[in-house]
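Only one protein chain is missing; all other protein chains are in place.
Our next item is chain A:
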């Protein structure tokens, strides 16, 4: 008898599942540790927790969950449009920005097409590319970051999409605004550039590209953002994209009609309005970054200078160090799946969480 699973096209069967950060409860079970003592610095979440305004909005929204969400996400799209000075038909909502990345791939890719992205770029780009049967063109990184000249040169007639993560996960590297602009000017008009700005809120203003201005100039640009990082809403699953109305309209055709749940919509509207929380998150991140990188430098561990809410560092035997961390209740992210088997990525936590990470690291190296 023929196995139905084997009917899946090769490009589907070739996909290795996405590897998430290890759940706290799982580690506690495996290692016999107390959940409360575990420090999780593995998924680039916001250590401050939920924005207070979002918390209040969530509680208010609890009474209405028996009804389907607003499938058009009217209030959230209006808030986003106002904040970023775009029109509502330029806003696309996603069940997390992963949903956005997938929807873009599903909308614009078919077998025979190709997609350009960088070595060490966010793991979901190859996943969504493969799922559509399109071909991945992975361009060698330069100093762990995007080599835009090489990426431009790699674009073929079959290329429909370019994915760029800025800052990039897992390396934290940044493309400066000027370089980004030059790239957009040079990319063929029939290639959609997906600029994934999941960590953009952490950037100093002068390092931030004027993507809204870019949108007006480049109809082939889509900017993806998330509420999972600086806005502190990873568990609620909401992200958004800004692009031309034509592109948003096309993607909306393949979107699930109720893809963003009611709590996420309510919390995101409130989070956008919580400037105080965002400022605290960014400030805490800056301090935490200094705390961690000082320790790495002191311990002679080379690291990739990062513009996001995590830092990736290199050690001889990352797998051994990772299991040492786990045994001591610290969860970081091994990067073997990125072909960086001598590196670990640590998310920036609260001061005491960072201190615990440093303490265990020092003990491991001793």
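We take it that a contact is a pair of C-beta atoms (placed from the backbone, for glycine too) under 8 Å apart; a residue touches a chain by one contact, two chains touch by 3 or more; residues count from 1.
Here, contacts and distances are computed from a predicted model.
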Absent chain [UniProt protein name; select from "Putative 8-amino-7-oxononanoate synthase", "Acetyl-coenzyme A carboxylase carboxyl transferase subunit alpha", "ABC transporter permease subunit" or "Protein-methionine-sulfoxide reductase catalytic subunit MsrP"]: "Putative 8-amino-7-oxononanoate synthase"
Candidate in contact with the missing chain, chosen from A:261, A:291 or A:342: A:261
Hidden-chain contact residue, picked from the options A:145, A:170 or A:232: A:232
Positions on chain A where the hidden chain makes contact: 1-5, 7-9, 12, 15, 17-18, 20-21, 23-26, 40, 43, 45-46, 48-50, 55, 58-59, 62-72, 74, 95-96, 98-99, 102, 106-111, 124, 127, 131-133, 228, 232-237, 250, 252-264, 267
